[in-house]
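The complex is shown incomplete by one protein chain, all other protein chains being positioned as in the whole.
A, B and C label the chains in the order they appear, each numbered from 1.
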Amino acid sequence: MSALLDRSKSAARAAWAHQYFRRLIWPLGVLLVLIVVNIAVTGFDFIIPSVHDGRLGGAFVNILRRSAPLLLIALGMTLVIATKGIDLSVGAVYAIGAAIACQWIIGRDQMSLGVVFVAVAIAIAVAAAIGAWNGLMVANFGIQPIVATLILMIAGRGIAQLITGGQIPSVSDETPFVELGRGAVLTIPVPIIIAGVVLAALALLTRTTALGMLLESVGGNPEASRLAGIRSKSITVLVYLVCGLCAGLAGLIGAANLGSADANNGGLWIELDAILAVVIGGTALLGGRFFLLGTTIGVAIIGTLEVTIINIGLSSQWQFTAKAIVVLVVALLQSPEFRAWVAKPLRGKRPGGAPSAKAESTGEEALVK
Amino acid sequence: MSDEPIVQMTGITKDFTGVRALDGVDFTLRPGEIHAVMGENGAGKSTLIKVLTGVHTPDAGQIRLDGRPVRFNSPKAAQAGGISTVYQEVNLTENLSVAENLFAGREPRLGPFINFRAMRRRARALLEDIGIDLNVAAPLGSYSIAMQQLVAIARAVDIKAKVLILDEPTSSLDRDEVAVLLRVMRRLAENGTAMVFISHFLDQVYEISDRMTVLRNGTLVGEWESAALPESDLIGHMLGREAATLEQIERQAGEHKPDRGEPIVSAKGLGRKGSIAPYDLEVHAGEVVGLAGLLGSGRTETVRLIAGADRHDSGTLAFEGKSVGSHNPRTAALRGIAFCPENRKTEGLVGDLTVAENMILAMQASKGWARTVPPAQRSRLVAEFIEKLDIRPANPDLPVKNLSGGNQQKVLLARWMLIEPKLLILDEPTRGIDVGAKADIQRLVTELSGDGMAVLFVSAELDEVTRLSDRIAVLRDRELIATLETEADMTSEKIVDTIVAKGGDQ
Amino acid sequence: SDDSGQGGSGGSGDEGLLIGFAQVGAESAWRTANSDSVQAAAEAAGHELKFVDGQQDQEKQITAVRDFIAQQVDVIVLAPVVETGWTDVLEEADAAGIPVVLADRGVDAADEDLYVTRLGSDFAEEGRKAGAWAAETFADTGAAVLELEGTVGSAPANDRASGFREAADEAGLEYEVLETQSGDFTAEGGKSVMETFIEKYDVKNDVDLLYAHNDEMGLGAIQALEENGIVPGVDVQIIIVDGSKAGFEAGVAGKLNYIVECNPAFGEQLMEVVESVDAGDEQEKFTPVEEGVFGPDDFEAELPNRQF
Partner (left out) sequence: MSTDTLTERPARSTLFDGLSRYIPIGATVALLVVMYLVGTGNYRNFGEPQVVANLFVNNAALLIIAVGMTFVILSGGIDLSVGSVMAFSAMSCAWLTVEAGIPAETAVAMVLVLGTVSGAATGAVIHYFNVQPFIATLAGLFLYRGLTLQISDRDVAIRDNAFFDWGMERTEFGNVRDGGFSLPNIVFIAGAVVLIAFVVLHYTRFGRGVYAVGGSEQSALLMGLPVARTKVGVYAVSGFCAALGGVVAAFSTKSADPLGGLGLELDAIAAVVVGGALLTGGAGFVLGTVAGVMVMGMLSTIISFDGRFSSWWARIIVGILLLAFILLQRVLARSGEKRKT
């Protein structure tokens, strides 16, 4: 009996891994195509990292480094979306985080590690508090997430500008703060490390504890979760808090990278890119199942795409169009219905062609949502 | 009337990812007959219906309607082809009014515009015809699930199709409504409508059907004239095991009367304005208290207060002698009160999560997110309850939304049995559950109460209530009107009498 | 609440004017400095200023102008985000008898009758200044140019690009714009586009000039260059437009070679114009803001004068 159980368990786990991989395969494919295109245009230098000034460089590593803030935000957003929510305020929180840190450092001894540390701590604390506020609005006042976070999306940039007085404060190039964006540990750029650590931490937090399941439960059916005794309010608040925290952290990295904080343009429209990455990664906006790894791939696609446009020499006017095309391609490839539709003429040629069983049953899963 | 079949399905096969739901099934529906499709939970009944009505595309097989081969690609097409269906879960839209739900897609119109006045009038007439009186302008979602089921039936009947399919239409109805429904069905049959009827209530099936098709595990067992198939044989065909054992279980369930233990909960003047009048109720350890009443009498509202699902605004609630302060589903679960709600789709299950996750949910919730149920314990418990409740397919990693209705109900039950509560509140736990499983569940309830658990039990089936309960609280018009001790001679008629008598008082 | 009837500017007189200022937005440090300058100057002159930030949206600016008309301000100052599309609202102002002064950017020539005067800078002229310097500097060698343009479709981006080419062509410079990419007027954009340029081109050897449409993009690009071991200002020459304090600091440090000023601090000048417009004086159609160009020798001296 128990042997049988074990067998079915490991089989189930394999099936689960298989499912998980199937979700990722199309975004991964698109990412690979983008990389191949870049290699074709600029040679293998694109993918092979080089070491420069004790820091890993090269086109692809640079993409990863620059995408770190987006990744952080997209990870937080993934959790929020899993609970059927959405957070529009992340761009503003990014700006606030950046503004606080720079403004704090500028007025003080820029070389002091202590000052930098305090600046970072304050920025992160404020970002987390803003996130928690969003969560409270959603969980306790029952305001729709999009409206609740819209308020801070509008006001947040104002707050950031208020902090900087409408200026773009820039810190000295020598302050340790800039290491957050430009530095490297063991040649690995710090932003990549931070994003990697946060990714690992969130993955561990949600997958080794029950948090992930509870999140998916709250997102999948809030009322059923309530009746099952889940503390959905505090989970919701927690998730928005984490999202705010990630956005603040992203703002710090962005500010450190530039050595300045642009309250008005820092992280502008990053919420759309973040949501895009989440959805490309296979997490549905309707809540429920979420995929942190998928989100990561989504971020990589977006980051690579921007470089690709420049590398193949398209003018700026093409930026939007190219992005539209890639988004559509990823979305369509992920759609079983679309694949079946494309495959149909091919399959029809086979005598007595097997009916499209697979594609359809997955379609029904979607139907029953 | 010719005997040329109206619907003929041959060799129908349907695969879902990993499951073969139907395997070469034949099905024939003749004009004017009422044809029951029988089988255990997960046997493939609903799938057969869905294949016929264009929700699913069959992987193999042929469908003929009036002798012509057809393949509908949507329920809309099936409706246009003359097949009207009530699917198993209530599939109406809660945000629209009752009248709109009744006439959605075929509203009476004045030119291009909907004639709301006519629609409401016709809706009232239609509902009156099957004996219900609702505010047809109110949103459907404000009515109980039973009412919604009746509305769905009314809608399907009114479409005046040549084929009417009813997939477990009676699962939340009580006997009066069922009687009305059967009467309507007979009338339709006389007018030549052919009907497919799916139900786990054998008495209803025998009362109404002319012919039966039995499925087991996605395969066809056979087709019989109802009159020629004794009940025990039918059960044998459905379950593939002897019917005798089943009866024995049922009888066993009826025989128990342990001593009444400590009171687990006692409600004093507990009530909620506009929902349920203040009532007193005590449930003791090792006792099963049944709630009986007609549709909408307030049974659900009563137990929701005790479960903390709704907030009470009068009275007090004591748990194990101590008065409870803050009361919500979470604190209730921590105290050991489990509440298995009546509407599994909207209040019970999380469709995207797997069977195992759904089962473990309440246990995990009470532990908090940081303390995970150890994987070993988790898989042991899940396996145990899959076996105990005979959940099929026995794959804990399937999304629960892919399970058949009855198996979903069992998953929900398992969730709460798993936490070994002190008080188990079951609101219509046997809805849509096949005879075998129903007996299993009844036995389980008896066993649990034998082990000292208090059980509060709501069911539309008075027989079930009488058989299981040590005491029966009777409700009428959202008021608790009597508490009856179950003596040996307790019958459902007595309960009905109580209800009627008190009604006469007013 | 009694409304003051049709008196219009009745209450003003010695109390100072009621001025409505529809600003473009707060999209850059330049713009903020501009707003500050106007607000400060209005206060100093004792006028009441109604300030509305249009968030780079023409609709919002039109709304603001309509609100000013409804409030019956004495003079409307408009810094239009785009050139076209102002006809109707300017006519409304005209019908209400409220004079309009344009600040910074201009409007369609066809609407010339609908405003009194325009005070501001000329983006195309700025581009030309940059182009002229490039023509002079690279007259012998010719130039391979990388261009960091502003937000695609925005007026400064368009005019600074075309002005540059115009002047360079005119002077007969042998040049090639290797690539133009948008950095959205931000440091972030400038830096990330530059990083990609560095991957794509051998910037050190093959690129002579970097032309950035504003400070922030230029400064971001300088960082990218430095991080990749390319010496800005030496391995590749750099022109930026705007001239903020940070820009001049970079100039002093030798990291860039030429600054085309775009002066935001024309508040006082504006107030003078507004006052004379209100007094009904005859006006020139265009009053240029004083703007300079600065080469490496001027940076040090000019830095202390920078206000933003």
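Note that in this section contacts are C-beta pairs under 8 Å (C-beta built on N, C-alpha and C of every residue); 3 or more make two chains touch, one makes a residue touch a chain.
Remember, predicted model here, so these are calculated numbers, not experimental data.
Report, in label order, the displayed chains that the undisplayed chain touches.
Per the contact definition above, the missing chain touches A, B, C.
Among A:261, A:275 or A:310, single out the residue that touches the unshown chain.
Counting the whole complex, the residue in contact with the absent chain is A:275.
Please identify which residue in B:95, B:232 or B:491 touches the non-displayed chain.
B:95
Applying the definition given at the start, please give the residues of subunit A touching the unseen chain.
Within subunit A, the residues touching the omitted chain are 88, 141-144, 146-148, 150-162, 166, 263, 272, 275-276, 279-280, 284-285, 317-325, 327-328, 331-332, 334-338, 341, 363, 366-369.
Mind listing the subunit C residues that contact the chain we can't see here?
Touch set of subunit C with respect to the missing chain: 1, 3-4, 6, 20, 23, 25-26, 32, 35, 39, 49-53, 56-60, 62-64, 66-68, 70-72, 82-88, 108, 110, 151-155, 158.
Of the residues in subunit B, which ones touch the absent chain?
The list for subunit B reads 55, 74-76, 78-80, 85, 87, 91-96, 100-101, 104-105, 107, 109, 112-114, 116, 128, 131-135, 138-139, 141-144, 147, 150, 155, 176-177, 179-180, 273-275, 294-296, 301.
Keep in mind that, in the parts below, only the chains that are shown with their structure count from here on.
Could you tell me the least number of steps, going only between chains that touch, from subunit B to subunit C?
Step count on the best path from subunit B to subunit C: 2.
Which two chains meet at the most C-beta pairs?
Ranked by C-beta contact count, first place goes to A-B.
Averaged over CA atoms, how far is the centre of subunit A from the centre of subunit C? Could you give it in whole Å?
Centres of subunit A and subunit C (C-alpha means) sit 35 Å apart.
Provide the list of subunit C residues touching at least two other chains, using ranges where the numbers run on.
None at all.
Could you please specify the touching residues of subunit A with respect to subunit B in the complex?
On the subunit A side, the touching residues are 5, 8-9, 12-13, 15-16, 208-211, 213-214, 216-217, 220-221, 223-231, 235, 288-289, 355, 357-358, 360-362, 364-365, 368-369.
State the interface residues of subunit C toward subunit A in the complex, per the touch definition above.
Residues of subunit C touching subunit A: 25-29, 32, 35-36, 149, 152, 179-182, 184-188, 191-193, 195-197, 199-200, 216, 219-220, 223, 227-229, 246, 308.
Where on subunit A is subunit C touching in the complex?
My answer: residues 42, 45-46, 52-53, 57-59, 62, 66, 161, 166-168, 170, 182, 254, 257-260, 262, 264-266, 268, 306-307, 310-311, 313, 315-317, 319.
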